[in-house]
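For this depiction, one protein chain was excluded, whereas all remaining protein chains were kept in their positions.
Per-chain residue numbering starts at 1, and chain names A and B are given in the order in which the chains are listed.
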Amino acid sequence: MTTRRVTLQVNGMSYDVPADSDTLLLDALRYECGLTGAKLGCGTGDCGACTVTVDGEAVNGCLVYVLECEGRSVETVEGATATGVGALVADELLKADAVQCGFCTPGIVMSTCALLARTEPGSARDSDIKEALAGNLCRCTGYLPILKAVRRAVEATR
Amino acid sequence: MSTDNRDRHVGADLIRRDAAERLTGGAVYTEDVRVPELLYGVLVPSPVARGRLRGINSERANAVGGVVRVLTAEDVTERCYGNYVKDQPIFARGRVRFVGEPVAMVAATTPAIARRAAAMVELDIEAATPVVDLQSALTSTDVLVHDNETNVIEDVRITRGDVDDIFTTAYAVVHTEIESHRAHQAYLEPRAVTALPAPGGFSLLMSTQQPFGVRAQLAELFDIPTGAIEVRAPAVGGGFGGKLHLQFAPQAAAMTLATGRAVQVVCSRAEDMVTGNPRENSIVQMSSAVDESGRLLARRCDVVLDAGAYAMDTPILTSMAAFYATGPYRIEALDIRGRAVYTNTCPTGSFRGPTGPQMVYAAEAQIEDIAERLRMDPAEVRRRNFIDVGDRGPAGELITLRGTTDECMQVVESRLEQWRHAEMPEGDRRRRGYGLACAWWSTLGTPSAATIELHEDGTATLSSGGTEIGTGAISTALPSMVAEELGLRVDDVVLRSGATGEAPYDSGSRGSRTMFATGNATVLAARAVADQITDEAARLLEVDPADIVLREGHAQVKGAPDTGLPVAEVAASAHMHSGPVVATGRYRAQMVPVDGSNLERARFVRLGEPTFHCHGVEIALDEETGRIDVLNFIAVHDVGRVVNPVGARGQVEGGVVQGIGYALTEELKTNDLGVILNGNFHDYRIPTIADAPPNIETVFIESNPSKTGPYGAKGLGEPPVILPAAAIGSALRSLLGAQPYQLPLDAARVSAAIAVQSGARPLDSPSLWTAPAPEPAEET
Partner (left out) sequence: MRIGIGAPVPEVGNFRRPENLPDLLTLLSRHSASALAGGTDLVLMRADGVVDPALDIIDIKAIPELQGISRDEQGNLEIGAATSLRELVSSPLVRHHAISDGAALVGGWQTRVRGTIGGNICRASPAGDTLPGVLVADAQLELSSADGTRLVPAHTFFIGPGRTVRQSHELLTRIVVPASAGDSAYVRFTNRLAMDLAVVGVAAHLELEDGNCVAARIALSAAAPTPVLASLAAQALIGTALDEPSIQAAAELVLEAATPIDDGRGSQVHRRTLLPVLAKRAIGLALSRAREGHPS
């Protein structure tokens, strides 16, 4: 197909991006929208560094086509941490020293935001947190400070 | 997100200064860099492990719209590069030596075009049988990877005393053998570099752990003055040793020199996994002569490391392996040999604590094998042999610090005792095993420099050559040291680092050296600046400089806090009277004297300042499946004074989980054809949050400060990763009565070991266990 232009709603703003059938959401965000917070860690859905939300659900941006996202609401770490729950999650991660190299961090933030959005405030248990974050690999921290920070974020939303 | 900590900086938990930008997506990593007219470079890899490269046809690739240039060996310098042995060409020239070796490179206007065109470059290769197996490459010259007489590229020997004689007369001789596997650093950010044209040379934005090392090697490779190359590390998404090397900087730079345009190379995960420099596989054979009381009298050790197709830094790792063959034990007589061998496989190289995990596994299995032979408690065998102040290390270096391995082990032993008595959850029928491992390591004291300028507004700029790779040592600890020395708020210290153009030399984030060596350089610079300020304040206040203290942004007279002048005012005054307030600190560790050991062909002559460590673990073994789960972990470290406790804990926890991954689930597998079978993140299994142990207790023994490190600190980056495999091996042994010869201790291997032991399956390999059956004849 010839490349066409589509409108993508990201972080509450409209972006006009070129896309063909195989254009990935991650590439559109990074190359067209200039939103480089979502990272290309593996490109196969195994690491979660590209996690963004589409209509509130955490997805790997490397496994979603742009053309699937027309008319849907995409949020990236840039938008999520600007206000509200995302800012709270970021602050807890900061305070728990859960950020080292930082490459996995945007994905961790987004998976956590999606978890908080879909669970009753204050209700997520450790097993829920691990289930939500198992798809987000971190090579630096050993995960314990991440777990601690997300627990606190869960508490704080109670 | 204020980072102000008015009272004390050093020794307090520091909030990461660079975390906020990483949390909000604002941090710029190499793959985030966009510059005008950027070209995207994609490498054409060799599909075979060994062969003659007869020709390359890039006509069709060149014809693709958007392709700007295709480079091959024909187009670039014939010089080769390498840290110690210059054996690696920019592009394969005449021969290919491993699957994935760059043969050509395409630059195009989009990544997609470049990838497509790279697949259209036709390679004419006469494939030949590769040598992939380490033992074969060592013992046979049938296949030679390079034009040398053998595949052995490094042969180091450390000898001391009459080992033969002691082995003949000793009460017992115990032999231990292990074989270790390859493991990938698996940093989350794949390797990436952007080369930009610059007058007379080029500059690089590169995900690297040592910009200055990259610059030096590229200057030599391209025959360009060092100063004409700038290397800048943006945010680095993890390194763990995997980003010490040139990576694809030579290819990107060559393309920029050829096209005059900026060129970006971002590895796909698959490319990264097959071209990188994973932890080497190895074979370690170790024998000790012991007396009846368990004292180690003499040790023989033969270590063989697989270098892969190019040497990279394996030559120096070979020396490291030899030096660490004693473990943290006093052994008078030594005969240690370390060799590195070329194979037609992906080149190996540094990975956090290089050679550490297998050397600790071997040395600690050896202790347990000895204890078993002597029917002693392994902890007691250790205790009788720990190295201490006044002893001499393997190179004959005098140990000038108290050895604290015993203190570390006591903490671990008491915790293991608690775990043994804890109640088991109902219905969990897995068997519990308890084990520990001890080790020492050392802090690299290679050169570093830092410049600090105190401005007329009372703020300071720290220019450090150090590179932040995620530990916080550069971004957060260094500014806190400056604040501590100059009596400033941390927020008043601006850091410039990670670029060769902005700061003086530093030898890179490696060898557990960052906090130690860049810290020393920073403190030296800060103290020189403090002297300048103090002198000027003393002149203004008409007091003796010795009576001036720098506190809370003021130069005060001791005992009279109200008398002080703002540092800003003093700095402004200095500008008018004596000159700018600026100083550079330069550091290089002093060498302790060595005596008594004979070193042949070693790449260095002594270890750095020692650190002492003990890890303990509780495992659950599912005997039906062979699965091991880590239930509890304790890591006790003497790394001297801890500058930033929360950051230090992060290093330990992260290192322990990497070490557990190495021990249980991670193995980079190469088949007989030299093809990596699991170059991806689903079959190369780094631990997920579900796999991390529920609890890692971190304990620092701070009673043994370094005499040379900043505030008494020693290095911490590497040690946490080197012990877990040995501790888990020891715990498994407590259940099976022996521990496997081969790493990793994955379920398939453990299951096979259990089957053999229960008699369900015959012992099919004589080397299933670390130690052969005791030979009674030796017990004279």
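Convention: a residue touches a chain if its C-beta (ideal position, glycine included) is under 8 Å from a C-beta of that chain, and two chains touch if they have at least 3 such contacts.
Everything numeric in this text was worked out from a predicted model, so none of it was measured.
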Check the options B:134, B:752 or B:771 and report the residue that touches the missing chain. B:752
Of B:35, B:119 or B:422, which residue touches the hidden chain? B:119
Which one touches the absent chain: A:16, A:57, A:126 or A:155? A:57
Per the definition of touch given earlier, which of B:47, B:197 or B:501 contacts the omitted chain? B:47
Chain B residues that touch the omitted chain in the full complex: 44, 47-48, 60, 64-65, 116, 119-127, 624-627, 664-665, 669, 677-678, 682-683, 685, 687-691, 746-748, 751-752, 755
For review purposes, identify every residue of chain A that touches the missing chain, sorted by number. 1, 20-22, 24, 43-46, 48, 51, 57-60, 62-65, 67-68, 111, 114, 130-137
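Just so we're on the same page, only the chains that are shown with their structure count from here on.
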Please report how many Å separate the Cα centroid of chain A from that of chain B, as a whole number. 30
The residues of chain B that touch chain A in their complex are 1, 13, 15-16, 18-20, 22-29, 31-32, 185-190, 235-240, 266, 268-269, 469-472, 646-647, 649-650, 653-658, 680-682, 686-690, 692, 696
Report the residues of chain A in contact with chain B in the complex, numbered from low to high. 30, 35-44, 46-47, 49, 76-78, 81-82, 90-91, 93-95, 97, 99-106, 109, 129-131, 133-147
